[in-house]
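This is the structure I have questions about; it appears just below.
All protein chains but one are shown in place.
What follows is chain A.
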Amino acid sequence: MVVHVFIFKTNLNRVFFFLSKRVRMAAAAMNDVEDDDEEQLSPDDENVISASEDEEGSDDERKHAKLLEAISSLGGRRRKKHVERSEASVQVSEFSVTAGGAEEKINLCDLLGTMEKTPGAPSKTKKQLRNLQNCKETLELPLSKQQTEKIQRTVAYEKSTKEVSRWESVIIQNQKAEQLVFPLKQEPAGPKRMEQVVAGWKAQTPLEQEIFSILHSNKQPVLDPVLTPMEKAAIKAMSLEEAKIRRAELQKARALQSYYEAKAKRGKRIKSKKYHRVQKKAKQKEFLKQFDEMMKTNPTAALEELKKMELSRMEERMSLKHQNSGKWAKSRAIMAKYDESARSAMQEQLQLNKELTQKLVVPSDDEEERRAEEEANALPDFVNEAEPVPDSANPWMRGKLTSEASGPDVSDEEEEEEQEEEEEKLLREFERKRKLRRNEEDDLAPQPREERGSEWSLPASEEDDEEEDDEEEGAEVVSEFNSLFNRLMQSGRAEPQQIQAEEAELLDEGLVYVRTMDDLEALGQDEMAGPSNAVPDPHTQTPSAEATTEPPSKKKKEIDPKEVLTKEAKTITVPLVLTAVEEEEESFAEQAAIIKEAFAGDDVISDFLKDKRKQEEAGRPKVVDLTLPGWGEWGGVGLKPSRQKRRKFRLKAAAAPPRKDQKLPAVIISEKRNASIAAHQVSQLPFPFQNSAQFESCMRSPVGQTWNTQNTVKKLTAPRVVTKLGAIIQPMAKEDFLKQKKGPEAAKQGAIPLRGTRKKGKKKDSR
């Protein structure tokens, strides 16, 4: 390319038109023309060259000189060269143009002269060219550098403003937000679904690929639906009802378990030996029943159980239990001589011992027999322990049978009975006292006895019953023996009833229907502490009685209501009047007179009013008199400055605001400002507020924990900016806020939803 540029230079000096495709004309208007020309001319380039070669082939020297010249011209500064024509020819080439001399300029018409003639040129181009030719306007001078730069700057500024202003809303939003959580773009907390985690992940390492291929081959779902259709169906299949039922079942099971645990705990804590003994017995019985069944169904397990029983027998043999060697047994032994029951009790014990230490027979031999025996053994145990005095009035015997109740039969465990008797005695005593009291009340208030009794004593006694029941034995055991017991009872009822009746009569006669210390004591044994059972004060009763009979109420008005203490007093009748006053028995009028007399000397009210006046005086702003006698007029002894002058020089201060106690005659309120709190107050209205009412309304509700619920405090004291620990806080990206704009919910993400509540509140107000 370079080469043929040179050649052209030689031929067509100063014609830069064709120099290169890359050389562009400055004028934009020329663009079209140029393009057209190029298209046309480029294929002709070679022809031109060849033609020139033909012409100048003869004289190489000249050519060489020219070339050298051209090359040298390339190097340093381009020298202006006088071009002269060496040949006398009109036309150098088909496009050749010559400007006459060095000074002459080429006109466009010169260049385009041939255009008109060329037939191949498109008419459109021609037209354009013609227009251009006719156009007289010259191109404007390019603007100065400063000006262009300024324009460029303004344009750039506008552009960047536009760009930046898109952020404005987001920034304002963030400024206004009550809380910002950084990083702004946070993924929702909590566990993700499997699909979300898996979605963006691809198998890369060969191992992973291998695993995946295996999984694929097994048709395991890898990506989106992690559940197989079967699993989904299964999940769906569990309906709400089913779920509910299942939940209920679980709940029930849990509740039962907890009940059982609680019961076991309670049982464990009970200290009563008897209770445990009974429990043990019941268990044994149960066990035997089970054992029988087991014999039939599962002989191997039964054998194991048998072994266990053997073990217990061994233990019994090792111990000294039931050997009549205990403390109780020894005492019984002494008594045995005289007391038949003691003897029989000892016998019983020995029997038990024998029974326990006896070698067990294989139970399969005689089932029925053994069972019968067992029952026979079990029954009397429960029956015998009962209290020997059945009484209809006794709550223990009324209604359902309790464990203690039984006939007057011989008991088998006397130790227990002894204790039992003590308790019974106490209880009986209680009952008796209650009954007495009831009688007493009946005497005073003529009401049917049954009702009163049921009201007062029954509930209490029943409660006692229940408590005892709970403590000593489970209720279920009792129910089994209910019927049996009844049968037994009927046989041995008659005698003791008689005795009881007699006893009751005796008691009735022996005591007067008066509450005594004993009575109170017994009643309050478990309820009251010492001081309560003191005898009611004799003079606590008398005044009350007097008060009811002759109430000392005589309404009395103030004698001389002055301007200050004008409130009329209301007399209160007091049921318990002072002992001293009672003796004196003054009338209220007399009292008032005495009071008046007593306070006649010190005039409290006028003193107070004087004090108040003084305070008011002190608070009033003072008039400053600046008159100087003798200035501007005659002065001397006995001469006073004129009135006019005095008026002129007397400075009157503004009237003080009305006192707070202006309308309260009996009150002096200090007008002094509390300066100490002023140090902690806001002395100037803080920024956004326009008046103090606004500020005070904002300060009215406290923030602290003492006055608010935990949640409120948390919300009110939430930090302005929250950053996630360890997370990188990226500058906000364009995409973020664009997305935010789309979804307004996302914008609120950080803010605390106080807004919602506020809106609601506002609505309410407007209604």
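We adopt the following convention: a residue touches a chain if its C-beta (ideal position, glycine included) is under 8 Å from a C-beta of that chain, and two chains touch if they have at least 3 such contacts; residues count from 1.
The working rule: contacts and distances are computed from a predicted model.
Engineer: For the chain that is missing from this picture, which UniProt protein name fits: "WD repeat-containing protein 46", "High affinity nitrate transporter 2.4", "glutathione transferase" or "Hemoglobin subunit beta"?
Structural biologist: Hidden chain, UniProt protein name: "WD repeat-containing protein 46".
Engineer: Quick one: say which of A:Phe212, A:Tyr275, A:Trp328 or A:Phe695 touches the chain that got left out.
Structural biologist: In the full complex, the listed residue that touches the missing chain is A:Phe695.
Engineer: Using the touch definition up top, pick the residue from A:Lys145, A:Lys162, A:Lys176 or A:Lys327 that touches the left-out chain.
Structural biologist: Among A:Lys145, A:Lys162, A:Lys176 or A:Lys327, only A:Lys176 touches the chain that is not shown.
Engineer: Which of these, A:Gln209, A:Gln705 or A:Gln730, touches the one chain of the complex that we don't see?
Structural biologist: Of all options in A:Gln209, A:Gln705 or A:Gln730, contact with the hidden chain holds for A:Gln705.
Engineer: Please output the residues of chain A touching the missing chain, sorted low to high.
Structural biologist: Within chain A, the residues that touch the unshown chain are 176, 178, 240, 440-441, 444-445, 515, 524, 526-529, 531-532, 534, 536-537, 539-541, 543-545, 547-548, 552, 556, 564-565, 567-581, 588, 591, 595, 598-599, 602, 604-605, 607-608, 611, 661, 664, 666-670, 672-685, 688-690, 692-702, 705-709, 711-712, 715-716, 754-755, 757-758, 761, 763-767.
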